[in-house]
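The other protein chains are all here in position, but one chain of the complex has been omitted.
Let's look at chain A:
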């Protein structure tokens, strides 16, 4: 790990001013940043510890039913907050399907949004990687790329975004509140993360030095609470990143779909919201045929970036199954294995 200076500001203004200095990085729980610093992938000159900033660790409800979740709220505290989980069950399920209990106790909302890809070449400083070292090439193109992107990738980078939490956030029209040297602004969740294009090193639309203050959920996002699921396929049952995942949310009225939300995870460099598939579902009945059609639309533009064509079919099936589970209804209690295909409620087809 390189040497660095450490400051621990006690106001947002102080933190933002501190970050204006080049080579600075915000430190939250450190579960991603400290890891990357140990292996030499992140080499900040100065850490700005944001864990002591006041007012960023609250879950605040507005009278209209919208909610603001502070950037320092820990992943576990959000997932187990009763009111939050009742209104946004797919978000709670996604959070509980991620990492481990220890990591969720530490990891923050802001840090989760900003976590870096798990591409093995990105993490290995001896490999070529445009995301880590712009212009150096991409060893994943001809390497071990089973788990890499099938949507929105470019010849410059085929990495995926690893977050579970971010998938339902994209589906539910969350908004990221940030503060930077130019003041405060909102970034709609869908335009928060970026596809690689020819600048994979620019991962988000956060400007340099901008601090995430929190994430807002609009009141409308709670209309899906009775029919929401997050489904995550992993290479082992727990404590593993997604191979593919999906957040599905339906608003059903007298047997037909009034509103639908769908986003897929681990297929692109950003959580992948699919509005065309949502639109196709609206007004129809929640049938397997309708869900299969939505999945076709969702993956119409997908193509393998390497040895990963299987992820397209897998994503199709996960979408159909997540929608079917959502149609069945949000489980009364959080499943013992959150997000797991091995924990499905009885009655739903195990084969999509």
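Before moving on, here are some points about what is shown:
Assume a residue touches a chain if its C-beta (ideal position, glycine included) is under 8 Å from a C-beta of that chain, and two chains touch if they have at least 3 such contacts; residues count from 1.
Here is the rule we go by: contacts and distances are computed from a predicted model.
Per the UniProt record, the absent chain's protein name among "Xanthine dehydrogenase YagT iron-sulfur-binding subunit", "LAO/AO transport system kinase", "Cytochrome P450" or "Amino acid ABC transporter permease" is "Xanthine dehydrogenase YagT iron-sulfur-binding subunit". Only one of the listed residues, A:11, A:238 or A:303, touches the absent chain: A:238.
Considering A:20, A:34 or A:300, the position touching the chain not shown turns out to be A:34 (whole complex). Considering A:12, A:25, A:106 or A:309, the position touching the chain not shown turns out to be A:106 (whole complex). Taking the complete complex into account, residues 1, 3-6, 8, 27, 29-31, 34-35, 38-39, 47, 49, 51, 76, 80, 99-103, 105-106, 237-239, 336-338 of chain A touch the chain not shown.
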